[in-house]
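For reference, the structure discussed in these notes is given below.
Only a single protein chain was left out; the remaining protein chains are all shown in position.
Here is chain A:
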């Protein structure tokens, strides 16, 4: 157990926060940069820590390389359960990827709109619109692939968490498009999140499927 929705050949341990046996998409905002694991101050050497209580916390990591904190580019907690390969391979692909998953789209958002928005961080190589497995209509997600990693990183920094069709969209690193991944994995054919949600969202088919059936 550990990361939600971990990949392996065997059935994953249920993630305590999510519906059973399904990967849980993380919350919309990128995580605040963490302060790292501080050991409790035991000697005078480090008593200064208690004085330096920072309000706006940011960590400038690895000054030796001149690196800056770049948390918007970090990989999230989500892992594709259907990924064919082991965890190491998946991590490696995510860290090199030029492809992004884009979620929380309206069902009516077109490829053209996605192209216009995501072109702001660089040349877009390909867009694959996510489809309902049954109806073969757009079901609110897509993949955007760039020619370079740098362009995809800028999308994570500046387009993730902004609006498209008046909705806050979310982007996340994707290991790479494979045929079949353009389909929703919910029981009704759309995305999993639309199976269980309770709210009414006119841009995503109204109520969640479970609510609709009841």
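Just so we're on the same page, a contact is a pair of C-beta atoms (placed from the backbone, for glycine too) under 8 Å apart; a residue touches a chain by one contact, two chains touch by 3 or more; residues count from 1.
In this text, contacts and distances are computed from a predicted model.
Asks: From the list "Pantothenate kinase 2", "Cytochrome b-c1 complex subunit Rieske, mitochondrial", "Electron transfer flavoprotein subunit beta" or "MIF4G domain-containing protein", give the UniProt name belonging to the chain omitted from this structure.
Replies: "MIF4G domain-containing protein"
Asks: Thinking of the whole complex, not just what is shown, which of A:100, A:144, A:164 or A:192 touches the missing chain?
Replies: Only one of A:100, A:144, A:164 or A:192 touches the chain omitted from view, namely A:164.
Asks: Just one of A:120, A:136 or A:178 touches the chain that is missing; which is it?
Replies: Of these options, the touching residue for the absent chain is A:120.
Asks: For chain A, which residues touch the unseen chain?
Replies: 2, 33-34, 36-37, 39, 45-46, 48-49, 51-61, 63-64, 66, 68-75, 87-88, 91-92, 95, 110-113, 115-117, 120-121, 123, 127-129, 154, 157-159, 162-166
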